[in-house]
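What you see is the complex with one protein chain gone and the rest in place.
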């Protein structure tokens, strides 16, 4: 479905980095969800460039709701949000249009769209588009919270600097909600690492770790809409994401069944597992434990160092120095996008299971 | 879409481990694809239990084509294959119905289907269902090969025993096609590792690494049907898969932009990249390099050791010894499933781009 | 989605008239629906050729359930039914392969599938395929009845011979359930009309009128999945259907707003309408009145009279006398198909609204 994600709850994303506006349409949403514009703005704020060395592009990111909200609540009909692009400097890109920026989509977009693509600032491939995704995700994240379901993400690893593991999932997730730079411990060391890369005209990547707490049991569709499949589908759409793992993930390769299996046990009347190597999911379906996954985010491909590349108009090898405006790390910004995609996917699965009124409040 | 995968080319999967038959319907397939039943059987053979210590369940796995093939070619209308279940011993499971096997879907299926699920041998969650997926995948894998596109997977890691890296992708992929146990080097050490686990009544997991060679450029749909998204969606439906990464994947977290970026250069008239950290994909779209990804497969959850669990009928803690018939490793069998899912996803993306006649041969 | 119908509840149809079997996969069905095989057989019986002059092809139409039913109830995983083709006489068709039968799909199938299509007996375009649709529909029709929702269809017009209008919808619909030839009054005159056409080697068409009683209010999705849209989508897939109208339908063209508008009024605590020109649907959503629609069915295109046509292999004009085995009218058989498609579409809309457990019974 190309630029549409989801089944019962669908998200249609549109816009280009240097176009008039970016935006999103959410369809299939329950009527009667309270829409808290301040909450949306806070999430957009969280996604913004942060700290020294980050991009100088300054977008006000004002979400304008065009449809689907009436008297402060969702109507149940398509909810559209646009965010105007204000601070565009397209001139930065025009001279280098045919110089393919390494690890960017310039060349592949040309292959696919044959020169009709809007190349300015990465066009439709720009990380900028994620602002609309964040605005959409904020509405559902709030609706999930009202059901007691919380989502939170921290930077587990940034160029080798590690954060501590999750301890008390619910508590940690709530702490993260308040942090602009989402690290439970070791924030300063990470930020230094990023600045060091910035000073070198370079960039760094990292690993995000996400937890969903109080996820209802029995959600997910085996073959082929497992929770893992649905989340991975959304997460791998986020620019720069190159890996996704659930629970123990790739570490499973070095484990035995007797170590990897999560034993069930009763805790009061609830069935829990002693370990959570499966990340809260068995057979693609939630088992009631926190859903835990990690997302690998590559280093920002835009760096200030000179790079080898091709000029695909002149058809020759070339050198490229990227000017423009870029972040030495996007991992902390990607975190808000990961949270948002997670909220949208989980909300979709819940509506598939429970129907379109799942999130509806009483009048 | 639950048990349906794909957009232009869809795959509908059905069946239970101990039911009458499992099967698959492929819709949206090009007319005029030669259907080589021997090739399908060879892939089914490759998926079968192999070697000492593997499950004693012996299924003939005869694919019966019910529709969509006429005079040896696809008609373009839905192609249905069923595989009858022959060697079912349901008695193995009945006494332990309410003893949730750890890391299996017994409990989550009960949560979801409320007791109506066919619990015998894992029912619809059984790895057995993948035989139908392999039969479907074989038809498209052959069609892709006729277009010069090859898919191959090796076991990169099995409980810490490593295979060598891919060297010449096309050559390696063609070598793998002929191997029942898909390892380029170090096969004996891996098989020993598996037998050691079998002797202990235990199991092991591993990592599969897959390459797609000669992938056409410009394929994939950013937001939200990137090649990564589409492949991950399919791969995470395969039982036991807990991680998927493309190119350098999680290693990206420790790299700088200047290391991670893949420089473009001309090689004759073609644009290639010097490294392939992005796994052949930029912005979700193929760039012409081999598409490379790794899939984490957890240890077979069925082990012979006694395990702690719950009896969810009696609502009490319990102990479980699994009898039944199981593999100490499924990684080599999962490889054929990974290849098949890959073929189905890539074929879908090509048909989305090029239309329903993409694979049609001349009469 | 080609051979797949529905959103939350999907139906995948496969098979050819002279292939091994035809069949259907239902996905997204609630677990815990009682599956009454006798009820399915009765519906298949109702769809069978009936009366003098009808086709001599005699198919036992035994539904085999391959998956998705366990201990007599749906499991909630894909439910597959196949019906084997037994009485195939492919020789009837081979000599005339390239003589396009007028008003059949022979030529358009050739245009589309380029000669790879299974042309025998119309292949995938044959009315035979509807048997699988009827089997699938029977399961949901029964589930709807258990919710108090009834569907019934009569022949309103057969070559100018009219049945009376619906009077008491619920009573009439229940009467129709018991009739093999679904006419409330005037059955003999209609059957005579059909025999007259048969005697002439000709065929007749007609109009079916369907009512759904006790439809819950508030179901349907405006833009673009109105009840009318969803039903029409399914109905126009049935071979020979050339028109669909709801409520007063085409008669609306000659009415004024003051005549066409259905006034609301309270009847006890319920809101009903005085007239039902909108056929129970306002703005694409059910209003609680009976949903009423009519379906135009063209005369069976296979007739025994000599017809002018082309030979598209020799590329010349030609004459054609169809031998084979055909019905002089299919209107009474189409009725069962219309009922089935209706049940599948309505069940889908209800599951979209109320979630996957809508039809689930208690254990």
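Couple of notes before you dig in:
Here the chain labels run A, B and C in written order, and each chain numbers its own residues starting at 1.
To be clear about the criterion, contacts are C-beta pairs under 8 Å (C-beta built on N, C-alpha and C of every residue); 3 or more make two chains touch, one makes a residue touch a chain.
Note that the coordinates shown come from a computational prediction; the quantities given were computed from them, not determined experimentally.
Among A:45, A:64 or A:185, only A:64 touches the chain that is left out of the view.
Taking the complete complex into account, C:125 is the one of C:70, C:93 or C:125 that touches the chain left out.
Residue C:13 is the one among C:13, C:131 or C:213 that touches the chain missing from this view.
If you put the missing chain back, the residues of chain A touching it would be 1-4, 10, 12-16, 19-23, 25, 27-28, 31-32, 64-68, 70, 73-80, 82, 112-118, 123-124, 357, 360, 363. Those residues of chain B that touch the chain absent from the view are 7-8, 77-78, 222-223, 351-358.
Listed here are the chain C residues that touch the chain not shown: 1-5, 7, 11, 13, 100, 102-105, 107-109, 111-112, 124-125, 129, 157-160, 197, 200, 202-207, 217-226, 228-230, 232-237, 239, 241-250, 252-266, 269, 271, 273-274, 277-279, 281-288, 294, 296-303, 305, 307-310, 312, 315-317.
We take it that only the chains that are shown with their structure count from here on.
Per-chain Cα centroids separate chain A from chain B by 26 Å. For this pair, chain A with chain C, the centres built from the Cα atoms lie 45 Å apart. Along chain C, residues 77-78, 357 each make contact with two or more other chains.
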